[in-house]
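One protein chain is absent from this view; the other protein chains keep their places.
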Amino acid sequence: MFDFSILLASVLNGLTSGAVYALVALGLTLIYGVLHIINFAHGAALMVAMYGVYELYNKLGIDPYIALPFMVVGMFLFGYALQRVIINRASHGKDENILLVTLGLAIVLENLALLFFKSDTRTIDTAYSLTTIAIGPAFIALPKLIAFAGALAASAILVLLVSGTDLGRAIRAVSKEKQGAKLMGIHVEHIYAMSFGIGLACLGAAACFLLPTYYVNPQVGSGFVLIAFTIVVLGGMGSFAGALIGGLLIGVVESLGGLYLGESLGPIGVFIIFIVVLLFRPQGLFGARA
Amino acid sequence: MKSLLGIAALAIGVGLLPLFVESGVWINFVMMTLYAALLAQAWNILGGFGGQFSFGHALFFGFGAYVQAIAQLQWGFNPWVALAMAGLVSATVGLGVGALTFRYGLKGSYFALVTLAFAEVFRIIAVSVPFTGAGVGLMIPLKESVGNLQFESRVGFLYVILGLLIAAMLVTWWLQNSKFGAYLQAVRDNENAAQAIGVNPFLIKLGAIALSAAFMGWAGAFYLQVFQYIDPSIAFGPHTSVEALVAAIVGGLGSLWGPLLGALALHLLSDLTRNLFGSLPGINMVIYGSMLIVIVMFLPRGIAGIGQSVTRLWRGKRD
Partner (left out) sequence: MIDNILSVSGISISFGGLKAVNNVSLDVPQGSLTALIGPNGAGKTTLFALMSGFLKPNQGTVTYCGQDITGQAPHINAVAGMTRTFQIVQPFAAQTVLENIAVGAHLHYPNRHTALSFARDIALQVGLDSQITKPAADLTVAGRKRLELARALAAKPKLLLLDEVLAGLNPQEISEMIPVIRNVTQQGVTVLMIEHVMQAVMNLAEHIWVLAQGELIAQGNPSDITQNLKVIEAYLGTGAAARLNEPRRNNPSSTSVVTNTSSTLSNSASTLQANPLLEVSGLRGGYGRTEVLRGIDLIVNKGETVALLGSNGAGKTTFNQMICGLVPTQAGRVKFDDIDITGAHYTNIVPHGLIQVPEGRKIFPNLTVLENLELGSFSRARARRSENIEYVFETFPRLRERTKQLAGTMSGGEQQMLAIGRGLMAEPILLILDEPSLGLSPRLVEEMFGLIRKLRETGLSILLVEQNVAQSLDTADRVYVMENGALKFSGLPSDLMGSDELRRAYLGL
């Protein structure tokens, strides 16, 4: 039905968005895998990060890619503090409570943004925002390619961290065997907070990759939340490989969905996948049976 | 006994209110508070008594509102008949969602996510399909008469919402004093132990979600009648889902008066904020979100829980 170049462009665009989705989902996977909580505030935190990148560019003229290290560190500290000070204390150890607290955080963050930034949609215009690169018959925006490469690089760094360092081993140990970890002298609450912080740090990076081609408004987070959840569930709760592949897959599904079903109906493909996976294969493509 | 008297007192108290209060602003405040209490009461049936937290309860609200609108606009039904249909359709949707999710043993966070996804799916459908007026939504024409479920002053609507809320509270009372309610709470507290003494968790949860959905549907239909307008984001969007669950939790899960207390607290707080800070966009939701965190942190049994603790201390001192 569609011209090959349009199809190719759609798939390629889907892959580039998918890579960024994957990075967002990786953070969520880490948080779910270790703390076993569904972080409803993930989307709102991404939105906060995006506003951060926006303000850094607008007020201080710092290019998003230069801002990357600051955003990563900043979001890490934000996440660590959130977990240690609010989420940990509010939950009293009960799962339903954590659900509610992260939901509350999401609501508060989203509406504080509304308060301070109003509901206007904002974008930034960098020097290279409009540059395109030709791949075969299709044209892809340069920032999207950078986003693709950057997101994959960040994911690789995250995976290396988790698999190759003592901290990473401790995080993985805590996720499956808390008591055993304590007997090694591993401070479990600290590990929880570290994981949450790293999860949010991923968002800091993702925000830097998103802003040159995307927009920010207070509601942008909720759009990402369900997509991120779908990826995490599709990939298999707690599987990094799953989140990566799932992210790319969902990115393409969303892109093609928009192409074939139109602007408004497009996103439905993602949610249908979500419901179907949750109902019929809750362990996802790569996860182990719970 | 005591609770039933309390419900009767509420009915009489609010019923007599218009005789003493002239101000339309106050009547409106009470009406909107009762409306929020209905949302919370509906959520409470599944969330508080059933222990299943739905984050997309607007799904049932939206169905109720759209059925109410479409029944009148497309099929020429009388609004009161449409009201009955709205509840029925919502309950059926509830049964459908329940059958799918509970059959596959979805619980906790997974259940919350799925309900959210369902709400989003239908929001997208409603935006895209002309049957529901697409993004523009649907509007019912103005025609004030009792037979048409529209009233010149808010007082008429006040009585309608009062009726719906009293019905919901009576159902809640029944949950606290019946075999079904005892079984539902047992499933909430410990599904395995409940099974060991003869409770069928699947059927019980289905019953709860149907009841909960029906009342949400009626709330949606009510909303349409009052504001004469519905669109996809009001119908299926997060605002209604959040309002229902926050009010229920703040007020106290699984209690009879919790939803009303929670709705009252939240509305008073928003009014106060509006008076102090003016009508800032989003300030309402910031309050709701903060209240949610604060209550979960410090008062996990909500406002009603304070009352329970006080009564226990009181009884303890007397023994």
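In order of appearance the chains are A and B, and numbering begins at 1 in each one.
As a convention for this text, contacts are C-beta pairs under 8 Å (C-beta built on N, C-alpha and C of every residue); 3 or more make two chains touch, one makes a residue touch a chain.
Predicted model, so just to flag it, every value in this text is computed and none were measured.
Within the full complex, the residue among B:144, B:189 or B:271 touching the omitted chain is B:189. Which of A:15, A:186 or A:210 touches the hidden chain is settled by the complete complex: it is A:186. In the full complex, the hidden chain is touched by chain A at residues 166, 169-170, 172-173, 175-177, 179-187.
For chain B, the residues touching the absent chain in the complete assembly are 177-179, 182-183, 185-186, 188-190, 192-201, 254.
Here, only the chains that are shown with their structure count from here on.
Per-chain CA centroids place chain A at a distance of 32 Å from chain B.
Taken in their complex, chain A has these residues touching chain B: 37-38, 40, 86, 89-92, 95-97, 99-101, 103-108, 110-115, 118-119, 218, 222, 226, 229, 233, 262, 264-265, 267-268, 271-272, 274-275, 278-280, 282.
Within the complex, the chain B residues that touch chain A are 51, 53, 55, 100-101, 104, 106, 108-110, 112-114, 116-118, 120-121, 124-125, 127-128, 134-135, 238, 242, 245-246, 249, 280-286, 288-293, 296-297, 300.
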